[in-house]
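My questions all concern the structure below.
With one protein chain removed, the remaining protein chains of the complex are shown where they sit.
Take a look at subunit A:
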Amino acid sequence: MAMSVWAPALWAVIETYDFDTELQRKRYHHYVEELRCPKCQNQNLSGSDSAIAQDLRRQLHRMIMDGKSDTEITQYMVDRYGEFILYRPRFQAATAALWLAPVAMLAIGVLVWWRMAAKNRRARNAPPELDAAQRRQLNELLDGDDSQGASSGRGEP
C-alpha cells in the first residue's frame, strides 16, 4: 500500500534536459514548478508523470532553448489550457475575486480589531459613573462586608 502511494512521486521526473546556460536551467525549473498539470488537477508539471505533463515539459524545454520570452511561454500555455494552467493566475476580471479576497479579508479583520480596540480604550479611560441607586447598593455592600468581617471574630485577641 505504501509502495503504491509513494511510487508516482519516485518516478516523477524521469527525463533529463540539457541547457546551455544556467539561466535557461533556472527558467525551466521555475516554469515546471509554476505550471499546473492539466490532467492531474493539483500537481505541477515537475511532479506529474502523466503523458501531457511530459509533452508540456518537452515543449517548455524547446521554447526556452529557442529563446522564447517569459511572456511568449506563458501566453502559449494559456492559449492551450486557459488560466487554469497558471498556479499564479494573471489579474483579470475573472480572477479578481481570487486576488482581492485575501486583501478584503485582511481589511475586515483590521477594521474589527480596530473597533474593538477603540471600544476597550474608551471603557478603560472613562470609568462608568454610578447613579444614586447603584451608589447606595455599593455602600450597602461595603458596609455589609465590614460588619461581616467584624463578626467573624478573625484576628481578635
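In this section, a residue touches a chain if its C-beta (ideal position, glycine included) is under 8 Å from a C-beta of that chain, and two chains touch if they have at least 3 such contacts; residues count from 1.
In this section, contacts and distances are computed from a predicted model.
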Hidden subunit of the complex - UniProt protein name among "DsbE family thiol:disulfide interchange protein", "Gonadoliberin III", "Sugar ABC transporter permease" or "Binding-protein-dependent transport systems inner membrane component": "DsbE family thiol:disulfide interchange protein"
Touching the absent chain when the full complex is considered, from A:30, A:80 or A:121: A:80
Chain not shown, touching residues in subunit A: 38-39, 41, 50-52, 55-56, 59, 78-82, 84
